[in-house]
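Here it is: the structure, laid out below.
What you see is the complex with one protein chain gone and the rest in place.
What follows is subunit A.
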Amino acid sequence: MKPEPVTDGGEAEGDVLAVAEHRRGDLRDVSFEAITAGRQLADDLGGELHIAVIAGNVDGFAETLNREGVDTIHTVDAGEEFNHDLYAGAVESLFEEVEPAALLAPNSVNGLDYAPAVANALDLPYVADAVDFAYDGGFEATREMYGSKVETTVAVSEEPFAVTVRGGEWPGAEGAGDAAVEPFEYEFDGDAAGSRVVGFEEVAGGDVDIAEAEFLVSIGRGIEEEENLELIQELVEVTGATLSSSRPIVDNGWLPKNRQVGQSGKQVTPDVYLAIGISGAVQHVAGMKGAETIVAVNTDPNAPIFDIADYGVVGDLFDVVPALISEFK
């Protein structure tokens, strides 16, 4: 796992600049994961770990971000919330000051909204959504392709470079650190920016809270047609389960948004999560991997959902579900 730190000979060539993330006053978990990933990379590179925290209560954030392994925290006191013009501009300026070998950011929704722009502006090779990486004379990242059915490694032959890391792949950094906190002056005129955040809205209240359910029967695109949902409804009735779904079912308007499990839906932690016709895309898994027992029904033996399942049924839901219904009738 984590290699022994290489002592820094005073050169700053191998430094890493990682960007923290917060929303509505709270640092997000990906910030602490970015510290762990950034520390790993900085160790490999033989450099220091710099954290950038931009907008909002940056001094408060800096205190919380001061975890083991962080060398310097750069606070950019401008704006209240994420705005990509602010983030892109501040990260670019900081990058030019710190001159790191690598820029690291969370592959979050906001990461998607500024990191590619920064990489382009600074002319950095860009690797998105790394699930692992190593640096051994050169940077090599592990990524997934084709709906997580395969893994790939990609090598980057230029430095500096930019990488975004997938949430949940690195543990969050813990332990108190003794980082230097350095305010970084960056002028930002929010009103003049070409994009303006004007507010937030919470979606998906409603009749049921799937986050509370102990047994979720969750349906995905394998159901094919809206009419076929009746079959699942019947299973839900005879088992007393709560119905949830993957995103396409909600996108199609077949179920309301409050039934969606995943990154942009709900996080659920039932005793049993029965995933029917769901492939197990990363954004879906993000919402249900905390289930105590995961059972998957899928025709595709290579579906990534089986990688996290405790029980697997390789089979056609249109055969398995009716048989299951008769078991409980």
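By our rule, a residue touches a chain if its C-beta (ideal position, glycine included) is under 8 Å from a C-beta of that chain, and two chains touch if they have at least 3 such contacts; residues count from 1.
Everything that follows uses one rule, which is that contacts and distances are computed from a predicted model.
Engineer: According to its UniProt entry, is the unseen chain "Electron transfer flavoprotein subunit beta/FixA family protein", "Pyruvate synthase subunit PorA", "Aminotransferase" or "ABC transporter permease"?
Structural biologist: Cross-referencing UniProt, the chain left out corresponds to "Electron transfer flavoprotein subunit beta/FixA family protein".
Engineer: Specify the residue from the set A:Glu96, A:Glu185 or A:Glu201 that touches the hidden chain.
Structural biologist: A:Glu201
Engineer: Looking at the full complex, which residue from A:Ala128, A:Leu243 or A:Val268 touches the chain that isn't shown here?
Structural biologist: Of the listed residues, the one touching the omitted chain is A:Ala128.
Engineer: Pick out which of A:Ser31, A:Asn110 or A:Ser218 touches the chain that's been left out of the picture.
Structural biologist: In the complete complex, the chain left out is touched by residue A:Asn110.
Engineer: Using the document's contact rule, name the residues of subunit A that touch the chain not shown here.
Structural biologist: Residue positions of subunit A that touch the missing chain: 23, 28, 82, 84, 88, 107-110, 112-117, 119-121, 123, 125-129, 140, 143-158, 161, 194-204, 214-215, 239-241, 247-248, 250-253, 257, 263-267, 270-272, 274, 293, 295-297, 299-302, 304, 306-316, 319-320, 322-324, 326-328.
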